[in-house]
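Missing here: one protein chain of the complex. Every other protein chain is in place.
Our next item is chain A:
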């Protein structure tokens, strides 16, 4: 396949153009570049349900490969991945029965795969609080505060205005700050 020692150093726009041209080697480098970010977003959107998060991450990338010829702007690839993954997560959350306590469904305190040795008490409290937010708010907050996406991009993604996104993030931030109090 396309290769050479320099391939790993290729810029993203070149990789996207080649992947659009059906070059799997270039696409693999894009997957390597983004898989952790997309998987982490799915994991936190889905309350730590790692199996579902893995499935949605895989679906997101395979869909990206198939739809790449339609993504005309080489610089828009990352945004496209975030958009697709977020929408898939929101769909899954919608399908979950709202009457069921999510914590019962996905016990998360002890065997949370997102939990690592470095996890702090404050971070635990934050993860817990995130689960209580409405999915749209959670998506807006995660995309902005953890993944650094722009207000405009998030607005396009959830089908609203940047002002409304700012509102949702403000609301989420106030809710989360409320929970952080005991850890002061």
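Observations on the model:
Here is the rule we go by: contacts are C-beta pairs under 8 Å (C-beta built on N, C-alpha and C of every residue); 3 or more make two chains touch, one makes a residue touch a chain; residues count from 1.
Everything below uses one rule, namely that contacts and distances are computed from a predicted model.
Between the listed names "Tetratricopeptide (TPR) repeat protein", "Potassium/proton antiporter regulatory subunit, CPA2 family", "Asp23/Gls24 family envelope stress response protein" or "Ectoine/hydroxyectoine ABC transporter permease subunit EhuD", the UniProt record for the complex's undisplayed chain reads "Asp23/Gls24 family envelope stress response protein". Of A:17, A:71 or A:90, it is A:17 that touches the chain left out of the display. Residues of chain A in touch with the missing chain: 1-4, 6-7, 10-11, 13-14, 17-18, 20-24, 27-28, 31-32, 35-36, 39-40, 43-44, 50, 54, 57-58, 61-62, 65-66, 113-114, 116, 118-120, 122-123, 125-127, 145-146, 163, 167, 170-171, 173-174, 176-178, 180-181, 183-184.
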